[in-house]
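Note that this complex is displayed minus one protein chain, with the remaining chains in position.
Moving on, here comes subunit A:
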Amino acid sequence: MTTTTIGRPVTVTRPPVRKPARWASRRARGIALTIVTWIAVLAFFFPVVWMVFTAFKPESQAATLPPTFAPDFTIDRFQAAFDRDMVPYLINSASASIGSTLLVLALAVPAAYALSIRPVKNVRDPLFFLISTKFMPVAASIIPVYMLLQAVGGLDNITWLTILYVGINLPIAVWMMRSFLAEVPREVIEAAQIDGAGLRTEIFRVVLPIVLPGVAAAGLICFIFAWNEFFLANLLTTQVARTTPPVLGSFVDGRGQFLSILSAASTIAIVPVVIAGWVAQKQLVRGLAMGAIK
């Protein structure tokens, strides 16, 4: 009886004595780790910060030794970039990326539907074929593409560039949509079929609402890849259909001068995709993993 009354306070008082110490060291470790994390993240993000920062510098303070950390801020270089006709290039980029993304989705969603929900005898062959085209460097068959386009007058033509982007993004979109559609509960579809719903109702009323986030994810990834595409745009367009990526290099000269305007033009060029990616982070992850992650 006495031992328990003596023993009890001991066991009760002990933890409060130890706990603060352990808790404090744990907390200190946590804070240290948070600081390390933030330093690493900011170091990683630094090139982006530096680009945007340089875009607000006058040209004379862009390339200095040591670097100018307190420049005379100006938005003059953004104005200069727009004055050098950036708008038509941005419009071309927008039409090629939005146009190709819509076309890709229109083709990929039904195809993925057939490959995941509807019975197709050999699912693997079309999937295998589609993804294998992604391994081939576009550069390997660029000569005939160039010559065919030349023959039909398709060089420097935004419609043809859009069509080629469909070819680039279609395989990944089918793969993504297939993964998303495979998650639609079988019972939901069967119920709709038993109710006598036609194919159109089955797709548009039953399945599509469920996989809409997946469609958004696929669309986002296709948009990003098309907006950022450089190789084909550089070779197949010259002036009328020129998109933004191949134009950026012309803002800087061969010795690295005019860094401010280059930074301003680059900042303008990355804004649509960066904002889209920031806003739709969840879709970005799912899309990037081609639907393999929930």
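Keep this in mind: a contact is a pair of C-beta atoms (placed from the backbone, for glycine too) under 8 Å apart; a residue touches a chain by one contact, two chains touch by 3 or more; residues count from 1.
Assume contacts and distances are computed from a predicted model.
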{"item": "Missing subunit (named according to UniProt) among the choices \"Lipid II isoglutaminyl synthase (glutamine-hydrolyzing) subunit MurT\", \"3-isopropylmalate dehydratase large subunit\", \"Glycosyltransferase 2-like domain-containing protein\" or \"Sugar ABC transporter permease\"", "value": "\"Sugar ABC transporter permease\""}
{"item": "Given A:T101, A:T237 or A:S266, the one touching the chain that is not displayed", "value": "A:S266"}
{"item": "Touching residue (missing chain; options A:T64, A:Q79, A:T159 or A:T238)", "value": "A:T64"}
{"item": "Interface residues of subunit A (partner: the chain not displayed)", "value": "30, 33-34, 36-38, 40-42, 44-48, 50-51, 54, 63-67, 107-108, 110-111, 113-121, 123-124, 126, 128-148, 163-164, 166-167, 170-171, 174, 178-179, 182, 199, 224, 227-228, 230-231, 234-235, 244-246, 248-249, 252, 256, 259, 262-263, 266, 269-270, 273-274, 276-278, 281, 284-285, 288-294"}
